[in-house]
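Attaching a single structure in structure tokens format; questions to follow.
We show some of the complex, not the whole, and keep each chain where it was.
By written order: A and B. Residues from 1 in each chain.
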Amino acid sequence: LQKRQVKEFMTVFGNLVDNCFNACVDDFTSKVLSGRETGCISRCVIKSMTTQARLGERFAELNAAMTAEMQQKMSR
Amino acid sequence: MFGFGRPQPTSAEKIAAIENELKVVAEMHSRMIKVCSAKCLDKTYREGELSKGEAVCLDRCAAKFFEAHQIISDQLQKEGAARGFGGGM
């Protein structure tokens, strides 16, 4: 279980890195991130985290509702 | 979730089924984040905070994704039972 959470975290974290890098970095005339790029990445990370937290809440609610519904069906 | 109508599972099978259920749920969660972020977020990242529109879109996307997941899961089991699905996999 612990292992699964680490794995899921890594998938989500990896997708976040790919996603924010892809969205924010397109200039390869320098090998150092520009101020514009780091700003964009930073906002992307904040937005992604808020998104994850929000979707996590929704997911938990939806999952709880479904589990309750299934248990009702089974107990009938 | 993917028990294709087999009779009396052993307790080892039950544990494996729960384990898989958990994996399915964890993977659904990761996929929901990926799919709904792609559908709802403005990719320019000029703002770090979610706009109201983005937040509402995410909520609805989550509900629709969950519903779609259920529909597809049910349909696969029905079709699977009918066609003997799993053979081609």
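Basically, a contact is a pair of C-beta atoms (placed from the backbone, for glycine too) under 8 Å apart; a residue touches a chain by one contact, two chains touch by 3 or more.
All of these numbers come straight from a predicted model, not from anything done at the bench.
**Student:** How is the whole complex composed, chain label by chain label, with copy numbers?
**Tutor:** A x3, B x3
Basically, only the chains that are shown with their structure count from here on.
**Student:** Taking each chain's centre as the mean of its CA atoms, how far is chain A from chain B in angstrom?
**Tutor:** From the centre of chain A to the centre of chain B is 15 Å.
**Student:** What residues of chain A sit close enough to touch chain B in their complex?
**Tutor:** By the definition above, chain A touches chain B via 1, 4-5, 7-8, 11-12, 15, 19-20, 23-24, 40-44, 46-48, 50-52, 54-56, 58-59, 62-63, 66.
**Student:** For the complex, give me every residue of chain B touching chain A.
**Tutor:** Result: residues 22-23, 25-30, 32-34, 36-37, 41, 43-50, 55, 58-59, 62-63, 66, 70 of chain B touch chain A.
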